[in-house]
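All protein chains but one are shown in place.
Each chain carries a letter (A and B) given by its place in the written order, and its residues are counted from 1.
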Amino acid sequence: MSTPLLSVKNLQKYFPTSKNVGFRKEKLQVKAVDGISFDLMKGETLGLVGESGCGKTTAGRTILKLIEPTAGEILFEGKDITELRPGLMTPLRAQMQIIFQDPFSALNPRQTVGKIISAPFEIQKVTPEGGVKKEVAALMGRVGLNPEHYNRYPHEFSGGQRQRIGIARAIALKPKLIVADEPVSALDVSIQAQVINLIDDLQKEDGISIIFIAHDLSVVQHISDRVAVMYLGKIMEIAKTQDLFTTPHHPYTVALLSAVPQPDPRAERTRERIILTGDIPSPINPPAGCVFNTRCWKAADICRSKTPELLTVGKSSVACHFPE
Amino acid sequence: MKNLLEIKDLKVTFPTDDGFVQAVDGVSISVAPGETVAIVGESGSGKTVTSLSVLGLHNRKLTQISGSIIVKDKDESLDIASAPLDKIRGYRGRVVSMIFQDPMSSLHPYYKIGSQLAEAYLVHHPGQKEAANNKALEMLSLVGISEPKVRAKEYPHQFSGGMRQRVMIAMALMNDPAVLIADEPTTALDVTVQAQILQLLKDLQQKLNMGILLITHDLGIVAQVADRVSVMYAGRIIEQGGVDDIFYNPHAPYTLGLLKSVPRIGSTGSERLKAIQGQPPSLINLPTGCAFAPRCEYISLAPADSCQTLKPDLLGLADSHRSRCHVPEEKRDKSFAAEIKGARV
Partner (left out) sequence: MPRFILRRAYFAILTILLVSIVVYGVFSILPFDPAALTCGQKCTPTIVEANRIKLGFDKPLWDQYWLFLSGIFIGRTYGSGSAEFTCPAPSFGYSFNKNTCVTDMLKDALPITINLAIGAFVIWMIVGVGLGLIAAKFRGRYPDALSSVFVLLGTSLPTFVTGLFFLIYVTIKWKIVPLSLKGYVSIFDEPVRYFQYFILPWLTLAILFAAFYTRFTRATVLETLGEDYIRTARAKGLSEKTVLLKHTMRAALAPITTSAGLDIAGLIGGAIITESIFNLAGLGRMTLQSVYEFDLSVVVATTILAAAVVISMNLIVDIAYGYLDPRVRIK
């Protein structure tokens, strides 16, 4: 088997915070990412799903070293980049890019589109064949923008178009890895499909590996080769897309799939739903043992004391003491 | 009139820096007891403006409204579009209630939950403090909040997102309204919490036999809870019918386009999504003719040039399923049927 492009081992990111207790300040940790491990092969799309507080966004940024990890390992193309100082990370960044969620705040409103998309070349001191301007125009065309709008400002574009600008910027240096952080959540439904298709096409053409972060399971299913389900900083289940959606093994995955409404009224009427009780616990004080035990209908004593490992069940990897 | 709410030919215009915007252009929707009617649309479709108008919550100084919005209150009824403000206030929260998208910012941060609930009752039943407090506790239980006595003394920021939305629902139902308007009630919530809230709304509707007008952009939610659907685009209803009609036999190309472009769980997932090309129009510079024409794939099926020049009327074989499109029925059925088969799994 070839070396994975990206290998993440027991990645942790804890954010320090404090609480006032009497006259002292008690130091607490927000355990945003609490030990996740997975591999990503070249050209593969891994979907990272979960609800609020699950840590998927923090995971994405930590993998790119936009946030420094607290513990664990990140290996990019076999090289350990976990401890790499920001200065030494710079040349690697040409290989690892990000697309942000909010098309309205991800672009500098004072810069023209042309400047935004050409910034990567300037920063990495790379001059493409034919010059920067030509390359930027080509990129704009690739993402479906009119190259003649080179000198326009972000506010002159719609949300979907702005997202395309962000995508053009991300692929400018032909990266090997892109972390797409909820790239379509802020877009209208009819535009989402366009942008999803665009990302799909670009990935297939250039062989980019993508970590696709989203909370919308339908979108994730469509675009991902494999999917990892996160809850309170941990991976509950990771499997090939087809397997995860047709035979989910982790109770949380089952509940999550059960909760997603489908645009099919007859199916909706006959569906059996699992409705979870309670709210998602706080990542400052995650439950002991399996983090899902407070809402799981199968929870037993062992679930409250022992954290389950990611083990193979069927064709998937599941972290559960009583997988379905 | 058996309908609890009847919106007839509603038109809403307001001025902007760049000119007048026809946010809503002749919308007619009705809601019967025990029925959930969904308004689906994207940004700029006019769905939120429509919902705000029902309670008269639009900017009264700048906005121009025409048409009628009739709300039934037992034996009486009121036309909100033309009634004076003090009469409308008598209906707000009592006959027609509304819950909004973001429950965090929709509750007053400085007042306790219990008192905010009680206030909703007191404004329509002045002086009945004890009854109001009791009703508040009763409603908190009804929406599934445990230990209501304790929680009533707490503040909104001490509740989670899902709980806050339950509180909003409790507040909206304090006076047993006939109609509940829910404007994107679950958009800001996690999907597992969304399932809880939608289930709650369904249960409450059954118990109280109220009508629900649900505003959303999520077709999945529409399929889950709606009985009838109005699809809006650029301020007009582009298709209206029962939920099965809309999902299994759409007449308007826009509806069909939406259904094809939404990713579904269970589809093989390897094909490309069939996206609608182009973008929603700017309401200031609406195209002449059908607003959807610039993005429509089926223009060729309609009589020459009609799509670009003539605004289609809302028509249908049955009154229960109508659409705005120039494509004749025979041509449409032939082309759409195959597409629908492909979209569904």
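Basically, a contact is a pair of C-beta atoms (placed from the backbone, for glycine too) under 8 Å apart; a residue touches a chain by one contact, two chains touch by 3 or more.
Not measured: the values here are computed from a predicted model.
Participant: Of the residues listed, B:27, B:71 or B:107, which one is in contact with the missing chain?
Facilitator: Candidates B:27, B:71 or B:107; residue touching the omitted chain: B:107.
Participant: In the whole complex, not just what's shown, which of B:5, B:120 or B:214 touches the removed chain?
Facilitator: Answer from the full complex: B:120 touches the omitted chain.
Participant: For the chain not shown, which residue from B:94, B:228, B:295 or B:311 touches it across the whole complex?
Facilitator: Among B:94, B:228, B:295 or B:311, only B:94 touches the chain that is not shown.
Participant: Return the single residue from B:129, B:157, B:207 or B:272 that touches the missing chain.
Facilitator: B:157
Participant: List the chain B residues touching the unshown chain?
Facilitator: Answer for chain B: residues 55, 57, 86, 89-94, 97-98, 100, 102, 105-111, 119-120, 123-124, 155, 157-158, 168, 171 touch the chain left out.
What we mean here is this: only the chains that are shown with their structure count from here on.
Participant: Within the complex, which stretch of chain A touches chain B?
Facilitator: Residues 51-52, 158, 160-161, 188-194, 196-197, 200-201, 215, 217-219, 221-223, 241-242, 245-246, 255-268, 273, 275-277, 279-280.
Participant: Report the residues of chain B in contact with chain A in the complex, numbered from low to high.
Facilitator: Interface residues on chain B, with respect to chain A: 42-43, 160-163, 190-196, 198-199, 217-224, 226, 243-244, 247-248, 257-259, 261-267, 269, 272-277, 279-280, 344-345.
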